[in-house]
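All protein chains but one are shown in place.
Moving on to subunit A:
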Amino acid sequence: MALLQISEPGLSAAPHQHRLAVGIDLGTTNSLVASVKSGSASCLRDEDGKSLLPSVVHYGRDGEILVGRSAQTRQNDDPANTIVSVKRFMGRGLVDIGELATPYRFVDEPGMLKLVTRAGVKSPVEVSADILKTLKTRAEASLGGELVGAVITVPAYFDDAQRQATKDAARLAGLNVLRLLNEPTAAAIAYGLDNGAEGTFVVYDLGGGTFDVSVLELSRGVFEVRATSGDAQLGGDDFDHRLYCWVLEQAGLMTPSAQDQRLLLTRAREAKEALTEHDSTRITAVLSDGQVIDQELTAHDFQQLTAHLVQKTLLPVKKALRDAKLTAADIKGVVLVGGATRMPHVRRAVAELFGQEPLTNLDPDKVVALGAAMQANVLAGNKGDDDWLLLDVIPLSLGLETMGGLVEKVIPRNSTIPTARAQEFTTFKDGQTAMAIHVLQGERELVADCRSLARFELRGIPAMVAGAARIRVTFQVDADGLLSVAAREMSTGVEASITVKPSYGLADNDIARMLQDSMAHAQDDMQARKLGEARVEAESLLNALDVALTSDGDLISAEEQSAIRTSMDNLRHLSAQDNADAIRIAAEALNQASSDFAARRMDAAVRRGLAGQNIAEL
């Protein structure tokens, strides 16, 4: 009997169609997988009840691949075939990683380096895929079915190559990537900041071996990374190491054996963890030569010993704030991520810098995975929350109004998001200095039948002949379905823009109805478009002739003038009616009637242009 989870009201899945989705924190030191079950996000545990999977892969002699703790145990005796912290190599070439001290043999390949292991030459993508496969297996066992997809987190500073490498690793592991999510954004989502007020937040992420700080701005439920900074060589391990050195100093030890080193490092880490909750602790160990270590360590001493490490994290924080052109007082909230942020003196330092207590009630090791799981749950369609409608495709076309009440589609429906399209438009009248931009949504041809999203005006277009101005209108829809429309006059650079959320307030059946209407009215719409276009052409022709007759009427006889005027009146009359073909025929007739006039105007213009010029200069 399958085990069930409680669904949101009305969202029960049909049998065998549970939309199981997970969030994965693919970390440098540790990785986690989490999922939303019965409405709440939790990290999925392995058979031993552990959620953290060390990001370590060991390629064994008999072709076996170990991942996690079992791989970690091989790190000392077979370092070359035990890959740790592979995330540092994702999407990187040998030049990028520089002089990093590692036990690996690299092969430089265009695009991304590779590692030589017993199991062959492995790219960081393949190694990461082995970690992801382990998490996928755990998730499927724990959720009781196949996953429809995963949200995988990446550092905010990851570039396109690193993001693509992460996606490739997921595909290789057989995971469908619903979305890559920035780690600080995931942490903010886990704290529910996306549902709250707008503002700027700082995410302080002190992991095992890396430190990252991000400044996030939340507006309209969308997070934007304003600045990132950090230190790739600073983490909780450095605190352990400092403590380990202190133990050696106190005991007067010079060079302990590798085994004793490991033992003392473990004891140092345990002492660090104990001091999170206690004011003092004892470090006790029996070394391989029988020497007994027994030292008392107070929280105060530990703080003194590691104060410089804490200070070292504050520099990147200040730099990130500077880059974002903000001060600590502008920050609405601070989120702590990473196990090392459990240390009370780290928390105090952060609280002091920002003048407020950081958010700490979620487990800092799990917070990124939990946020990713919540996002995955929404993307898989398990949450009915209307105001958190995240779209993967645009359900209805987006476009703008052109002359004649017609809609010009800029982004067609079913385009995947994020997307951006630009189209150039021009002015309709001579000397036109402003343009109204009317943003619409829908499949129909007439403005009246589509949904109006927004209107704004572009002003300051230099006065030019109709059709000479070049106005580039850019439609951009971000990953969260937010549409920004910007209009820019290309010669002067004047710009105007607006942002709207097109999905807001549209239920699925509204979208379905709008689509059905567009099918049902396809014929009408085609006629309407034809009529609209014919009218616009007629008006443009009439405008041009009005101008020409006023300025150059003297070029033709009174009879010719009145013939043209009659033809113009006829076109004007027909334009007011609904017969597109009649308008076209009348426009064609007017063109004929005025062709002689047009030719004479051309001649006159050429004569004027050439008068007084030497032919040799032309």
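Simple rule for what comes next: contacts are C-beta pairs under 8 Å (C-beta built on N, C-alpha and C of every residue); 3 or more make two chains touch, one makes a residue touch a chain; residues count from 1.
Here is the rule we use: contacts and distances are computed from a predicted model.
According to UniProt, the chain absent from the figure is "Iron-binding protein IscA", selected among "Iron-binding protein IscA", "NADH-quinone oxidoreductase subunit L", "3-oxoacyl-[acyl-carrier-protein] reductase" or "TRAP transporter large permease protein".
Across A:56, A:143 or A:247, the residue that sits in touch with the chain not pictured is A:143. Residue in contact with the omitted chain (choice from A:12, A:304, A:327 or A:491): A:12. Where subunit A meets the omitted chain, the residues involved are 1-12, 14-16, 37-40, 44-47, 138, 141-144.
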